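For this view, one protein chain was removed and the others were kept in their places.
Up next is subunit A:
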Amino acid sequence: MENLHITNGQLAQWLDDMRRDGLRIFAPVAQGGKTDFKFLAEGDTVAEDYVQTAQSAKRIVLPMAEVLFSYRKHGKDIEVANPGTDRFNDTIIWKARPCDARAMRQVAEVFTRDYDDAIFEARRSHTTIVAFSCNTCDDCCFCTSVGGSPGGTEGSDILVTTLTDGGGALVEVLTPKGEGLAAKYLAGAARADGIDKQAHLADVRVLFSADEVRAKLDGAFDSPVWQEQSERCLGCGACAFVCPVCTCFDIQEDAHGARGRRIRCWDSCGFSMFTQHTSGHNPRPTQAARWRQRILHKFSYIPEKLGEAGCTGCGRCSRACPVDMNISEHLKAIAGHE
C-alpha cells in the first residue's frame, strides 16, 4: 500500500468522478443548522467547516431499524421470508472521522463473535471507508485519551489528511478495498514524499488516562459517584444513539393483520425498560445504576475483552446531551476519585 500526495483539485475531482459514476456516497452535509451524514444527492455539497457530525457513520453497517425477516400467516401455518444478504449496494463512507472508522472494528467484533451475523457482514463487506484526519477539534474531543489519534488509520480503507498549508492532501491507502478505489480514481497521483502528517493534525489534548479510569473502576461499583453524576440524567438515550461504538439493540415486532416483520432497532442501556423483567423486577432499577453500566461496560468490561475502551473519544455524547453531562469531565472525576 502506498501513500499519495494529491492536489486540492485532484481531491475535488475524485469526489466529482465518484458522484458522476453514480456511486452511493454517504458524506457529511450541512443541513438545518447541523452537519450530518446523508447519501449525497444532486445539489448536495459536502460540508467543510465542522468538527464532528451529529450522528456517527455507524448506521451504514447497523441501521437504526433492520428487517430481520418477514412472515405471513395462513390459518394455522406461517410462511417466513428471509430477506437474504444479496440486496445491499456498495457504499462509500466519505469523510468519516478516524474515531468513527476505529469504532467500526468494535461494532464488527460484536456482530461476528460466536455467531456470525450474516446481515451485518454483508453490509460491512459492501462498505468502503474513506476517512479524513481532523485538522481541528473542539472541547468535547478526547480521542487521544482513549488510544486514538486525529490522524489514526485504524478501521479506514483510505485515510485522507488535508494539508493545512493548502498544499493538497496526503492519501494513505490502507486496505485492498482502498487500493481498488485509489486505482480507479487516483491513478497517476504523485507519490507522497516527506510530508510531516503530524504537523497538519488537530492538537487533541489528553484529558485522562483510560488505564487509570479502568483501574479505578475495579473497586467503584458501590461508589457514590454514580448517583452524583447521574442526578440530572433524563435517561433519554441520546448518548447511545449518537455513539459510534454502542451496539445494544432491541428486537421488535411490526405486525398488521396476517403480515408481520421482525425488526432489530437501536436501544440503550440508559432506558429504564432495557433490563426490566415482566414481573416488574428490574436488575438496574435507577438511573444511577444505568449510568454506572454505561461507564463500566465501555471502560472496564470491553477493555478486559478487547484491550481497549469501548469509546473512541468522538465526544458526540457530550455534545448531544440535553443536560450537559460531559463524559470526559465525568471520566476525569472517576480517574481522580479516591
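Criterion: a contact is a pair of C-beta atoms (placed from the backbone, for glycine too) under 8 Å apart; a residue touches a chain by one contact, two chains touch by 3 or more; residues count from 1.
Going forward, contacts and distances are computed from a predicted model.
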| item | value |
| --- | --- |
| Record-based protein name (UniProt) of the chain missing from this complex, from "YeeE/YedE family protein", "FAD/NAD(P)-binding protein", "Phosphate transporter" or "NADH dehydrogenase subunit 4" | "FAD/NAD(P)-binding protein" |
| Sole contact to the chain not displayed, among A:45, A:89 or A:279 | A:279 |
| Sole contact to the chain not displayed, among A:111, A:208 or A:291 | A:111 |
| Positions on subunit A contacted by the hidden chain, ascending | 68-69, 71, 73, 76-78, 80, 82, 85, 110-111, 113-119, 121, 221, 247-253, 255, 260, 262, 264, 267, 269, 274-279, 281, 283-284, 289, 293, 296-297, 301, 304-305 |
